[in-house]
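What you see is the complex with one protein chain gone and the rest in place.
Showing chain A:
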Amino acid sequence: MVSKTDDKKAAPAAAAATAKPEEKKKVVSTIEEDDEFEDFPSADKEVIGWDAVEAAEKELNAWKDSWEDDDNETDFAVLLAAEKKKVSSAMKM
């Protein structure tokens, strides 16, 4: 996930951290601060443009394909199926 170019950017990022200690503290000290969408430190913006998007697009495969399986073998499905049988046989009696 971390590319080589990161090393070069680590320096300005570190400088940013020292330049703005108040911002860093803020982030960890209170819970509310946690809800804030942070500014992307801009050092990397010029290096990486839209071209890199496609290459990196698949980096995070965030979603499962589908839950619409017809698989009745999960624990709960088996439990349900067992219950159905009981109900059905009870009704026959």
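We take it that a contact is a pair of C-beta atoms (placed from the backbone, for glycine too) under 8 Å apart; a residue touches a chain by one contact, two chains touch by 3 or more; residues count from 1.
Keep in mind that, in the parts below, contacts and distances are computed from a predicted model.
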* Asked: Which of the following names does UniProt give to the chain that is not shown: "PCI domain-containing protein", "Ubiquitin-conjugating enzyme E2 2", "Prefoldin alpha subunit" or "GPI transamidase component PIG-T"?
  -> "PCI domain-containing protein"
* For chain A, which residues reach the chain that was dropped from this view? -> 2-3, 5-6, 9, 12-13, 15-16, 18-20, 22-23, 26-27, 34-50, 52-53, 56-57, 59-64, 66-68, 70, 72, 74, 76-77, 79-81, 83-84, 87
